[in-house]
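Heads up, one of the protein chains got dropped from this complex, but the rest are sitting where they should.
Our next item is chain A:
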């Protein structure tokens, strides 16, 4: 599903450069649920951004579902992101003047889907996250947990191969966090491959595998016994 080999990345900071990723090797199979952990500055967000094609590595290989991701034009990157990836952000990143349904439909718009089909599909996904009744509400009328659900519905809308979550519960209280995690676990059980950056141990333990980063290298990569989030809900 996802293959990364000797990935390097450094950022120029003034005159010096900061070596953020120092040769990452990672393989993720279809249906896995992986947590990427590490303290801030360990390079976990950079890794996720590169996987999400929002950033490009300096060297090394990145192969997604058999496709080498390298030297993409912006246009191509946009098409790949739309087709292969679903993003879930810590701060939800919903467009504030669009209602829930329109937000969910946006990736489908960029796929060139017809308006009617788009709305039907978006509504289907909103229903899946349990917010069909909130379709016409603006993000500011939704609670944090509801916003993240809308964001998840949006990430699912284009039926991506890989879900990327950057601290999906970072802005939520514990109860809501578990609620969201239960939902993500359910998605994983349905077969979605999920990659998640987090720094919370309890959240990481709800994944099936934990990859720990420190100073740009992988310190530890182990399978864990998944804790079901449902028991806390």
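In this section, a contact is a pair of C-beta atoms (placed from the backbone, for glycine too) under 8 Å apart; a residue touches a chain by one contact, two chains touch by 3 or more; residues count from 1.
Basically, contacts and distances are computed from a predicted model.
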| item | value |
| --- | --- |
| Listed names "ABC transporter permease", "RNA polymerase sigma factor", "NADH-quinone oxidoreductase subunit I" or "TonB-dependent receptor", with the criterion being the UniProt name of the chain not displayed | "ABC transporter permease" |
| Contact residue for the chain not shown (choose from A:47, A:158 or A:229) | A:158 |
| Residue among A:10, A:93, A:159 or A:205 touching the omitted chain | A:93 |
| In chain A, positions touching the absent partner | 49, 52, 54-55, 74-75, 78-79, 81-83, 87, 89-91, 93-98, 106-107, 109-111, 115, 154, 158 |
